[in-house]
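Every protein chain but one is kept in place in this view of the complex.
Coming up: chain A.
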Amino acid sequence: MRKLLVLVVVVLSALTIFAEEAYNPEWLIADVEGGQRGGTLYLATTSGPKTLNTYWAQETSSSIIINQGDVSLLSNDFYGQPTQPSLAKDWGVERTEDGGTLYWFVMREGVRWSDGHPLTIDDVVFTWEKIIVPDLTADGNDVYMDAEGNLPELTVEGNKIMFKYPTVFRFGFQTVGGFAIMPKHVLEDKVTDAETFQSTWTVEQIDQLVVGGPFKVTEYTEGVRVVLERNPYYFEKTKDGVQLPYLDRIVFEIVTDSNVARLRFEAGETDMHGPAAKDFPALRAQADKKGWNVIVGPATAGSNFVAFNFNAADPVHREWFRNDNFRKAIAYAFDKQTIIDTLYNGLAVPCYGPRTNSSAFYNPKIEELGFRHSLVTAQRLLREAGFSLNEKGELVDWDGNVVEFELNTNGENVVRNEIAVILVDSLAKLGIKVNYRPLQFNAVVQKLYSANLDAIIIGLVGGDDPGWGTNVWLLDGGLHFWNWSPEVMDWVDPDEYWVHPAEQRIDEILRVSRSILDKDELQKLWDEWQMLIAENQILVYTISQNYLNMHKNTLHLYPVEKYGTINPYGYSYSPGMWKIEYAWKE
């Protein structure tokens, strides 16, 4: 019996060694070591995934889960910039003789999909030629185009893949280096048209899912939980030779109510929690006793701002909103510090421009512009512009019109709602009557597209690189909602259309920036861009909350171990999840 047992052990170990040898790709060696393999990470999420197709997921509830399995040629660094190796082991960009740009990537060899099938350059070509070029995705392929609307030309030489743009194009590493690669052997017959492709990898088709990234969804009980398991073929190793990810499984428990998510964390049922600022002090008080690591991270990327409609239906309102002093007065009247102290327990930073201080592109000079809370300055600016107070204490303009306008925001967003209330109160001190009307999200979006909008508090998300904001900042952009171009919205009267000189320059900057490869030259443009917006208060920025994170001491998160904080830009909807393949549990 004993002999038999020994024999079994020997055979099994031989098999294991053999199996390990059978899979020996050109490993990507991560800058981590000393972690423990195994364990399950328990997290709470507000709702389950709606689709598992990364190209059709529009909600964070889906993308936070799917992205764990995505893989592309390059991966992002701490600032969300595509500077790290992934499937590409070597890469670069060259200017070609005919004035174009050539992005090249050398693929790691011997890598496999989670089902064991080889992951090769064919899959990259397949994703590019059959999914992105024919435009089968929800986002469309505009982001891959250069300033003239050209998609790059793809060529393959052995293990080197090249994308050649006919013009100078800056975003190549983000775009062609960053798209999620899909398995050709699984999806070959699903890429006939957008309709078929979007119905591929729905939540009903978990068993067909094949990934190249660290974790793969293996189980979804509708509304209850999503289970992700390690991809046995993931191609990354630690410095001491452990195949990543460290964790065996990630379980997302679906907890719809945020109060309940907090209770679950307090009871020890989940390992990590992103608390709201209002809950933070109460939770921090328990941290030592319960063994939690508390992190106050940098400011979040997306910030809320007040936008005034330069094309408001009422010509009088339009004139106020286009007046620089008027918008600047609003900025001065808006008491950012009070909001931070009262609504955020001090866990937020004031914003003066379109990037927060945690951004890789931030221009600290905008803080020197001096937009600090001051009713006196606000009053002076209004007076200089020709506004005055009437005997009832109301602000009236140069023609004697009483200043009164409507302010909207989507009411279900608690933060925006509270900012609105404080703004209404501050402006009342200037004699301005603001009629605050919170709306449902869809109604807000419809308002953005109409002349009926006066002012709105809203926030936009997107990549950190300001160049991604063309839809928002170009004069004819599809989301330039505070001053629609008559070419985009037919209700804008071309004779009445007016462009702020700063907006004109911003438009130029965004166009030029698409073809500038030099980093310093580019940063100069972004500095100017932030200055233009801040100086003229094209949009009146408010505040931005700090990322807050609490996790059990037994959970080791890579960004915290390496950078002392969680990642602000690499993973905007859940900073604790960035590089989760490096996280390990004791």
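Criterion: a residue touches a chain if its C-beta (ideal position, glycine included) is under 8 Å from a C-beta of that chain, and two chains touch if they have at least 3 such contacts; residues count from 1.
Methods note: contacts and distances are computed from a predicted model.
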- Note on the structure: Per UniProt record, missing subunit out of "Protein-glutamate O-methyltransferase CheR", "Beta-methylgalactoside transporter inner membrane component", "Peptide/nickel transport system permease protein" or "Ferredoxin" is "Peptide/nickel transport system permease protein"
- Task: From the listed residues A:33, A:90 or A:142, report the one that touches the chain absent from this view.
- Result: A:142
- Item | Candidate in contact with the missing chain, chosen from A:471, A:515 or A:536 | A:471
- Which of these touches the unseen chain: A:253, A:394 or A:508? A:253
- Residues belonging to chain A that touch the chain removed from view: 47, 50-51, 53, 56, 58-59, 135, 138-140, 142-143, 194-195, 198-199, 202-204, 221-225, 251, 253-257, 259-260, 263-264, 266-267, 269, 439-443, 445-446, 448-449, 460-462, 468-469, 471-472, 478-479, 488
